[in-house]
Every structure is written in C-alpha cells, then in structure tokens.
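Of the protein chains in this complex, all but one are displayed in their positions.
Here is subunit A:
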Amino acid sequence: MLRFVVRRLLQVVPTLLLLSVLVFAWLRSLPGGPASAFLGDRATPERVAELNRVLGLDQPVWVQYLRFLGRAFTGDLGNSQITGEPVLSEIGRALPATVELSVAALLIAVTLGIPLGYLSARHRGRPLDVATVIGTLVGVAVPVFFLGYLLKAVFAVELGLFPPSGRQSVGIDATNVTGFAVLDGLLTRELDASWDALTHLVLPAVALATIPLAVIVRITRASVLDVLGSDFVRTANAKGLAPSTVRGRHVLRNALLPVSTTIGLQTGLLLAGAVLTEKVFVWGGIGTLLAQGIEQRDYPRLQALLLLGALVYVLVNLLVDLSYAIIDPRVRLS
C-alpha cells in the first residue's frame, strides 16, 4: 500500500510539470494580454511594450517559464497582476468561501434530495411523485445564473427575507479565524456575525444546490424503485419483517449505493457551478478570482489556480483509487 501511494505521488510531479507547460503556453497564446487589459483605452503600442518589458513578458516564453518554475519550487507562485498580492494568499482567502458555499449546497442537495427521492418512489404515480418528477426536470433545466437572479428578485428584493449578495453585511465586524464565515462566528462567539453569514449563504447555496438536488432526487427515486421490485425485498416482506426494518435496512441501504456515487460526481460539478453562482451573488470565492483573472489576463493568478486545481484533482483521484482498494478486495494495489 505504501509503495503504491509513494509511486502515485511521484507520478504527480511529471503530471504537474507537463500541465504547467501547457497552462503557461496556453495563457500566453490567448489574444490580448495583461498590459493592454491594464491600460484599457489608454493603451498605446509604446505603453503596452513598456509594461511588457518591465514585467518581463517580452522575453521568450521558455525564459518566462523557467523563471516561473524556479520560483514555484520555492513555493512562490507569484503575485496577482490585478491586486499585487501573492496569489497564494488570494487563493487562501477565497478558498474557504467557495468550500463553504459548495458544502452548504451539497448539504441541501443531500438532506432534501434523498428523502424526496425516496418519498417519490414510495408514492409512485401519485401527485407527490408527479410533482417531484416535474420539479426535478425544471431543476436540471434552469440555468444557475437565471435561478440566482430570480431567487434574489423574489427573496431579497421583493420579500426582503435575505440579503441579495455578498458574504456579510456592511458594518458587521467579524473576526477571521478559518475563513469560513459561519464557523468563525461560532468559534469566536460572535453569533451575530455567524447569523449574518448564514443568511447570506442561503440564497446562493439554494441556487447552487438545485442541479445536484434534482439529480440526487432522480437517482434516489430510480434506485429505490429498482430495489423495491427486487426479490430480496419481496422475501423480506414475505418473512414478516417490520415494514420499517425492510425500508431502512434493505431498501434504503441498497438504494443508496448508486446515490453515493452520484454525490461524489456532483461534488466535482458543484465547483464548476460555483463560478456562475459566485458571479451572481458577488461571493468572492475561487470562481470570482478565476473569472476576474481571465477577464484581466492575470497570468500568475490563472497559472496558480489551474495548477492547484489540477493538484487537487490528482490527489482526489488518488484517494478514490485508495478507497476502492479498501472497499473492494478484488482491487490490488501492486
């Protein structure tokens, strides 16, 4: 097992190196560049050339790459061209926001999705089921940004129930401990701040949860229906087990296997959905950094985000492979 892990970790290095070359070359092949984005309609050929010269962007790409690599090995991924801040501290600040939003969305999707899917299957063909099926179809089909604006228009603007955007109200003086605003409020006993953060979280989390919720409901429903019709359930019922035992121990547990796989897949998609949700709700997470970075051609920021994203992806895959080996004895790690 240890050898397997070490070997896989060693494979990460060439993967990331190759990827860094691709990312580096790709970003610099995009039309436009940080200098003209910075200068806007004050861009003149001389000024653009001057800024590129000062920033070293006029040097051959491989020279720029080696310089980047040299710094990256010391843990320095550079400073953002937009803010001048080290990109790692920007990412450190934005990451908790995105994780908080994604976890909240996932919680909503799972805690509502599984019971709804289950109920829908149990009441197949009845109004609850029909409503759920239609609802999930709509849920999958509605674009996140549209739903976001709609939720804001109704629940923030018209009803005034929730704040329309941002992570905290102006005037709330919250202490930053972990970067997770809701958690920080609890840790520091600033319950006001925690409450405030929670109310800001509701609408974006609901918007982001819609698609995974709909998918989880549909998978749960299909899976429960499948299990309900299986022989072992009939046998369990026939031998006189209590209905609650049949449902809990036999139906739900078996039905949840494909659901858990789906949840895993949806988690990855959540991060993609978070980019749009963050834009609509001015959330200030990784998605915002990425979108702004692309718009302004912020090379260091984009390089760091794409490479760290790839690193996370590779590590998660490694964990998945390891977990298969633990769950399924047929998989050998040699």
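Quick notes
Rule of thumb we're sticking to: contacts are C-beta pairs under 8 Å (C-beta built on N, C-alpha and C of every residue); 3 or more make two chains touch, one makes a residue touch a chain; residues count from 1.
Here is the rule we go by: contacts and distances are computed from a predicted model.
From the set "ABC transporter substrate-binding protein", "NADH-quinone oxidoreductase subunit D", "proton-translocating NAD(P)(+) transhydrogenase" or "Ketoacyl-ACP synthase III", the protein name that UniProt assigns to the chain left out of the figure is "ABC transporter substrate-binding protein". When the missing chain is restored to the complex, the residue among A:81, A:102 or A:266 that touches it is A:81. Against the chain not displayed here, subunit A makes contact via residues 30-34, 36-37, 39-51, 53-57, 64, 67-68, 71, 76, 78-85, 93, 111-112, 115, 118-119, 122, 149, 152-153, 155-157, 160-172, 176, 179, 192, 195-196, 198-199, 202, 244, 247, 279-282, 284, 292, 295-297, 299-300.
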